[in-house]
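Shown here: the complex without one of its protein chains, the others still in place.
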Amino acid sequence: MLEYEGVQYKGFRNIYNEEGEATGFQVGIRMIGYRGAWLSEFRFGYIEVDGEKFLADRCTFVVSGVEYTYEETFNLGRVKWPLNEAMIVRVQKPGGLAQGSHTVSALYGQVASYVPFGSGELDINQKPGGHGHSESFGYTREMIIV
Amino acid sequence: MMEIEALQYKGFRNLKDENGDICGFQVGIRFVAYRGPWLSQFRFAYVKVDDVEYGPDVCTFFVNGVEYTYAEMLKPENWRVKVQMQAPIYIHVKKEGGLAMGCHRVSVKFSEIASYIPERMDDINSEMFEMMHGNDPAYNRDMIIV
Amino acid sequence: MSTSQKPGIHRGVSTYCWYPLYNVNMTLEDSFEIMKDMGAHGLEILADGIIEGYPYPSKEWLNKWFSLCDRYEIVPVEYGHWVESKLYRGRELNVEESLEQLIHDIKLASYMGFTCMRTKLGVIDDKLTPTKIWRDFIRRALPYAEKYNVVMQPEIHWPTRLTDQMILDYVEFIEKEQTQYFGFNIDFGVFTTDATGMGMPPGMELNPSKPEDIIPLLPYVHCCHAKYYNMDENFEETTIPYREVVQIMKDHNWNGYLLSEYEGPHKEDYNHCMTQVKRHHVMLKRILGE
Partner (left out) sequence: MSEERKVPKRGISTYCFYPQLGVNMDLEDIFMHMQDMGATGLEILADGIIPGYPYPSEEWLNKWFGLIKKYDIVPVEYGHWVESRLYPGQREASLEESLEQLIRDIKLAHYLGFTCMRTKLGVISETLDPVSNWREIIHEALPYAEAFNVVMQPEIHAPTKLTDRMVNDYVEFIEKENTKYFGFNIDFGVFQNKPVPEMARFFREDRVSKPEDIIPLLPYVHCCHAKYYNMSADFEETTIPYREVIQIMIEHGWDGYLLSEYEGPHKEDINHCIEQVRRHHVFMKKILGQ
């Protein structure tokens, strides 16, 4: 099941290479909406942890088990981020996150052709958010790395 | 999915007999617990709607799709049938004309025998149930008949 | 009127009413149970979010779909989908690409038993004017709509008004094409005085369509979003003149489904949404004299 919030608690942990060194961390995000996004319509702003923003260049995005760079999503108009699935954002950060509690935020969204405003590019100075629907929340959460 | 309450909103409706006349109403319940009882360990006192109590004599119970009277459930050989946790029990209450359209105050009093708890607790009419669930929103809900 | 629906005005529900709760603490079957509770059999789904594996659902999921519809006596009415004009950065979808999406959805909607589609077109301005090439790909999709017996319907949604130019363009197109397979879903939100359910902020007062504005359009309307923003304890919708609108539809022998669609506050609160939809259907039953 998904958690109601945009940022998911499940899946929040450090990630390690074969030698067992922490190379970064991962966090799940879900679309609080009524339709999944074609990858070419997915828009990413940032993952922010304790004030440090990680932009697309330091992230990869896992959907249905397949990992994509942000650029790779631009032309994928027939691959769907399913609504009932959390996208796992893998963030490069040597040493990963320290054990303990962190303030984790995310800014992301999807282009909606049926609404008038722009191409959906996200300004990284925007505050965390997803879709701008009134009933969506949980784009900033206190979460613990064990 | 089930609702977190013991008394389920889903399933709350009037029931029709073969020739389409309303012959009663339905209420779903679930055990907010880590296990369900064997059928013969199920205990039921009443479904109460707007202060009218409907006891076991006017109720039948749908467990895993099979309909039982209360007496049938308590038969010794039914200790081999387990109340599954993955779905509610639906109670069919006989009441000519069913419930009027509109909002009703619904309460339910049921429990189970747990051998690992002292026998004193077996009596459903002990004041223990009232103390624990008297005005517990999980056992008392305002629900609408459409 | 699309062929397979029985005459009269019938009640239904859109899965939109619970969209933030799906896959959190609700499933499609849960909404069917609630519909059965209310005797509201008409269904609208938003295909993209509801159909697992969209746009290529597995055989297993489709089998489950048909058995659930059968078991809960669900009447598939409206299949909500989108023609994604802004699928790629920097350009609009061309006619061929739009047609590919549209035809796929027509086939899937028909296969799943739907008779109407809520066809959401890409827009190019704040008045929600559709993409310039809409006539080109809708015209080329009409033979498919006819073959698969589904009506394509853009949704007329506030702030658009029933008397806007866009509506006249749609009617002109339908008359010119002489087609029954293009029409529109009128969202009752066009009649609302308060699209928040909590009172419009000062200076943002709405200029809603009047109930009688619907009359000339009724021949082209196959189902409606029975929008509700706030149901009070007396089972009244406090922002939309429901009785007037439905009376006009009855007087003009309109046939079709009113599909409840909640857009008020607290959509994350299961019990709130449950109470609101049930109050809505008590009101609809009273107005429809059921």
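For reference, chains read A, B and C in written order, and residue numbers begin at 1 within each chain.
In this text, a contact is a pair of C-beta atoms (placed from the backbone, for glycine too) under 8 Å apart; a residue touches a chain by one contact, two chains touch by 3 or more.
The structure presented is a predicted model; accordingly, all values stated were derived computationally and were not measured.
Put simply, the missing chain touches A, B, C once the whole complex is considered.
For chain C, the residues in touch with the chain missing from this view are 24-25.
Although one chain is not drawn, its touching partners on chain A can still be listed: residues 1, 3-4, 9-13, 99-101, 142-144, 146. Touching the omitted chain from chain B are residues 1-4, 32-36, 38, 40-41, 74-76, 78-79, 82, 84-86, 113-120, 122.
The rule we apply is simple: only the chains that are shown with their structure count from here on.
Remark: among chain pairs B-C and A-C, A-C carries the greater number of C-beta contacts. Averaged Cα coordinates give chain A a centre that lies 43 Å from the centre of chain B. Centre-to-centre spacing of chain B and chain C amounts to 37 Å, using the average Cα coordinate of each chain. Chain C has its Cα centroid 31 Å from the Cα centroid of chain A.
Annotation for chain A: residues touching 2 or more other chains are 1. Taken residue by residue, chain C touches two or more other chains at 25, whereas all remaining positions touch fewer.
Every residue of chain B that touches chain C in the complex is listed here, in rising order: 1, 3-4, 9-13, 101-103, 142-144, 146.
For chain A in complex with chain C, the residues that touch the partner chain are 1-4, 32-36, 38, 40-41, 74-75, 77, 80, 82-84, 111-116, 119-120, 133-137.
On chain C, the positions that touch chain A within their shared complex are 15-16, 19-25, 46, 48-49, 52-55, 82-90, 120-126, 128, 131, 265-268.
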